[in-house]
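Note sheet for the following structure.
Every protein chain but one is kept in place in this view of the complex.
Chain naming follows the written order as A, B, C and D, and within any one chain the residues start at number 1.
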Amino acid sequence: MKKLSIVSLLVFLLVMAILPHLLDPRWQTVAVTFLVFSVVALSQDIVLGKAGMFNMGQAMFFGMGAYVTAILNSHFGWPIMATIPVAIIAPVLVGIVLAAPIVHLRGDYLLVVTIGFNIVFVQVLINNLGGVTGGPNGIFGIDPLRLFGFELSSQVAIYYYAFAVLLLTLAIMINLDKSKVGRALHYLREDPLAAESIGINTRLYKIFAFGLGAGIAGLAGSVFATQYSAVSPEAFEFIQSVLFFSIVLVGGSSIPGVLIGVFVMFVLPEIFREFSTWRFFVFGFAMILTMILRPRGIWPATFGKIPKFLIKEPKNGG
Amino acid sequence: MKKTLKSLFVVCVAVVMTATLASAETLKVGVQAPITGSYANEGQGIDNGTRLLANQINAAGGVMGRQIEVFTCDDQATAMASAICARELVNRGVKMIIGSYTSTAAEAAQKIYYDAGVIQTSDGTADSLTEKGYWTFLRNSFPNSAEAEYAADYMVNVKGYKRIVVVSDFSSYAVGLADATVAAIKALGGNVVSYDKIRADSQNFTPVLTNIRSKNPDVIFSAGYYTDGGQLRAQQVALGINADFIGGDANDNPDFIKLAGSAAKGAKIINVPTVDMLPYDLAKDFINDYEKTYGERPPSIWGLMNIDGMRAIIHAMEQNKSFDTRQAVEYLWNMDEPLEGITGPLKFAKDGNRIGSSYMTFEIQADGSYKIAHQQ
Amino acid sequence: MADNELILTNVTKRFGGLTAVDALSMKVSSGQIYGVIGPNGAGKTTVFNCITGIYKSEEGSVSWRGEEIRGMTPYQIVARGIVRTFQTIRLFSQMSVAENIMSGRHIKSSQGWWHGICPTPGSRRDEKENWMKVGELLEFFNLEEFAATPTMSLPYGHQRRVEMARALAVDPTLLILDEPAAGLNDNETAELVDTIFSIRQKGITVLLIEHDMELVMKVTDYLTVLNFGKKIAEGTPEEIQKNPLVIEAYLGSEDEDDE
Amino acid sequence: MSNDVLFTIEDLEVSYGAIAALKGVSLEVQRGEIVTILGANGAGKTTTMRAISQLIKTKSGSIRFKGQELTKIPAHKIVKLGISHSPEGRRVFGVLTVEENLLLGTYSKGKVNPKTLRWIYEMFPRLEERRKQLAGTLSGGEQQMLAIGRALMSDPEMVLLDEPSLGIAPILVKAIFEQIKEISRQGVTVLLVEQNAKAALKLADRGYVLEVGKIALEGPSADLLASEKVQEAYLGKKN
Partner (left out) sequence: METFFQQLANGLTIGSMFALVALGYTMVYGVMRLINFAHGDMVAASAFVGLTVYTQVMGQASSLFAVIAIFMLTAGLMACVGVVLERVAYRPLRTAPRLSAVVSALGASLVIQNGIMLIWGPRMRIFPELVPQHYWHFGGVVISLIQVLILVISLVLMVALYLFIEKTRIGAAVRASSIDQDAARLMGINVNNIIALIFIIGSSLGAIGGLFIGLYYRGITFNMGWQYGLYAFIAAILGGIGNIPGAMLGGMLLGLFSAFISGYVSSTWADAFTFMLLIFILIVRPTGLLGERVAEKV
């Protein structure tokens, strides 16, 4: 299982690296969005999958990153590059402040509160708070990313930018699993009381998960804003959060699972665009069926990520 | 359901026809419109109309020998989906874009079409659409400011209302029209006692109307779309607010009357002429063909305006004997004589606005028909 | 070593109208194996929950090495060297045995939160050292071959051992065992006795609740007997076995007894 | 005592996931008897009770009541056959009143037998005093009475009592045990799971001792009471 996932990850990365050259422009756009959504879904996985918190407001942090980039660029003339750190840090801070009073809430209540945050966020955007969000239309005409004097305006260039962000996210995810904090999240999801009794400050780690998830989603948002050169509130409605929530659960809380989830929940509907009216109908059935057949998702999280030297052959007669 | 199947069939036929007939090259035309969502019928109207015109032209030998091939993209009347559509249609190599229905969607896509040199003709009425200096944009309707001036004049000077309430939703079209109307009323010395915003599709407007009632208005001007306007009117009457109701152009839809129900009687709508009021032969023929093909009349004049936009562009290309988009637009800017259109004479200013306007006020009768209450 | 002392003074815990622990005082000295016994529902587990911070007692004091720990959160108490197991095993059931034991190393690890995002040579070294420690514990509890096995697929007796290994991974000074022999067969119980003794050998004080009287009598140095939240007796195992109050609480009152 | 076998369990095996909880338990109960199952925590006493009531799936073996196989019957139909179960931890419906709890005991029959209700109120007068009180506000002993009373409301032929003395003051334990005797006198067969071994054996006709999922010992109560093994298991005494 472990080998399989490594091999499939490598194959995936290879395919993704050459993909834009095989696609027509429309599918390049879809591919970029796939990458961006994968990053957001992975950030959702940190909160929902790893730490087990029912968060249905991830689109808020995604939107926050996108709007930070859009506002700083279009209203204050910052270069895109300079907006990126702010697009990460602002959601992190907001995430921490919002999470602190609510992480102790029981699953379903947490879910409702995060939906609430998301809806308030969108309303703030629509009401054009401070006159910078552009109201319901959002903000158009965001500059392309400039890197070392090159303008990354073609879809292929943006693709590699988004791909780099995905690789960074994957690196964080993989490293997280091999670190104290990552394990702490697993422990508190499995049994918060046992985790607390073994010395883990569960509240702190829950807030950490929210903050980290928010930061990664914010970065994805920044990429998203650059890709479309536009942001508008409806892209960050809570329905979008529901999508990310479902992606993690349908795919399963593992890296390949989340990527499969994004593919199934986002790319497949694009492929079946021709059947636009039927696709979500069929899709809903597929979600139900997936859960009945594979309650933990298509590719569920596997544990046992332990150093090789600990794995011993069974002793004879032991 | 039936309709979807039918349009699917039409698409199939069109695809088969183009596949077999098209020799080498086609003239690619993009339709960007809300095929699903709240404005689906308008979007489908634009799509249907475009395909009908394309089929008519193709049957007559095409444009300078080229068959027209139509690509449709559903922008769901949202800005982000519109951006996706724009890229997709540009990537397909279209020469012109018909749509979108809403100003929001049209505006979000403008820059992409401008960058690609694709002509976009939309019935969007937001003034901002023509303020960016994109040569690729041609408005086939009349801007909000024209409507706002007419509406303000009608309310302040013609009717002499003393206490005016303006209601808008958050869309760029409605906000644009409402802002412009408020400004125009003030310029004429009128008195706006309240300017409220409602959330589109939220249905329950009684709390806002209750507040409006306490302001004792003479008239409520609704700048939003018909789905909200119809309910606003119904709830206004239910709350016993004795004020006239005037809806902006986007209220001109049969569903407004159905939604308002018995309260529809007496409500007024400001718009260009309705589908049934178009006096031109060209219009009658096209509407008849439309009805024959699709089993219903076009949902509103907006779809027809878009068709006029398409006709103008094709006309310009034929006159230039070139498919070059820049030349086509320049030709339209510099026409001496207006082109005969389905919705009236077609003539364009350098900023992309359609020249002239033909607003009028209709009053809805008990049987749901329109009576012209005032004409410009 | 007098400092490794746990002193409970008049600890009282109520749930609504029910007094689960009633003015309990006891003293666990350094290096002892101390037993708490009593019938089901006597309040033993509640006492443990009050010591480990899962509950906060309404009254009284819980003092550890001279420091008042009543009102601290469980993780603060763990950081002071007190760690527990649960009566109903609470392992991270989908995770492997090694990962479960590794959870005990959490507070010993020197990694900061930022190491979860970006590793450093120092954090890699720390990670390695902690896994080595897990390796030692696997060996100590004879669990090496199950290192990568999810705990939920282990037999009950093994799960008990994992839970103990996890607790020991904290390097505790006081180990609290809540019914460690529940559900074990005779062989496993015998092994458990050896394990408890060898834990004491490491200088760890042990406090346990147990129903298996044979085990209790064998391993404990000193006992407190609870009934209805109240201490009814304390003393060495020999003294307790002879105590009529204890016999009554356990075997039920004789019919001749007056209430 | 008649010699008529009311209830048998043969080679019953139950497991929770990979863990075997019962590894081939067999026992029988005759009509009118009080039979007790003793054993340490985790020995499988409650699992046996839950298996009888079909609250958990059995892996193999059979459970027969009056010759009828129970293992294929859904849980909610068991009580109709004449077996009712007062579960471990009482499990009364806390936000329902005492009377509502009792009336739910007759749910399977659809109507209340006023005689039974009278009898229960006579047996446990406290319940009558607190008829309108929410069950959750009762003391532990009162809740236990309620749980037993609730189980008796369906006029069962056999009642399963799981740890009726758990967490209850000695004086109430005594009262409850006396009422169990009374229940038996009324012709109800009793299968009793108890920790309080001595009291249980004094009450019961026969007993079984469960050890890690297996019957370790069985026999008439007096024999068990005298047995060293029982002494050992409960007080750790070794002679």
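A few notes on this one:
Everything below uses one rule, namely that a residue touches a chain if its C-beta (ideal position, glycine included) is under 8 Å from a C-beta of that chain, and two chains touch if they have at least 3 such contacts.
Quantities reported herein were computed from a predicted structural model and do not represent experimental measurements.
Contact with the chain not shown here comes from a single listed residue; of B:31, B:182, B:198 or B:317, that residue is B:198.
Considering A:76, A:285 or A:309, the position touching the chain not shown turns out to be A:285 (whole complex). Interface note for the absent chain: among D:64, D:80 or D:214, the touching residue is D:80. The chain not shown here is touched by just one of A:112, A:168 or A:271, and that residue is A:112. As for the chain not pictured, it touches chain D at residues 53, 55, 74-80, 84-85, 87, 91-96, 100, 103-105, 107-110, 150-151, 154. As for the chain not pictured, it touches chain A at residues 54, 101-102, 104-109, 111-113, 115-117, 119-120, 123-124, 127, 239, 242, 245-246, 249-250, 277-278, 280-281, 283-288, 290-292, 295-296.
Touch with the hidden chain on the side of chain B covers residues 1, 3-4, 36-38, 40-41, 170, 196-199, 201-204, 206-208, 210-211, 213-214, 227, 230-231, 234, 237-240, 255, 258-259, 261-263.
By definition in this document, only the chains that are shown with their structure count from here on.
If you average the Cα atoms of chain A and of chain D, the two centres end up 53 Å apart.
Between the Cα centres of chain A and chain C there is a gap of 40 Å.
Work out the mean CA point of chain B and of chain C, and you get 75 Å between them. On the side of chain C, the complex with chain D involves touching residues 17-18, 39-42, 152-156, 179, 182-185, 211-218, 228, 241, 247-248, 250-253, 255, 259. Taken together, the chain A residues at the contact with chain B in this complex read 24-26, 29, 126-127, 135-138, 140-141, 155, 228-232, 234-235, 276-277.
Those residues of chain D lying in contact with chain C across their complex are 17-19, 40-43, 139-140, 163, 166-171, 173-174, 195-200, 202, 212, 232-238.
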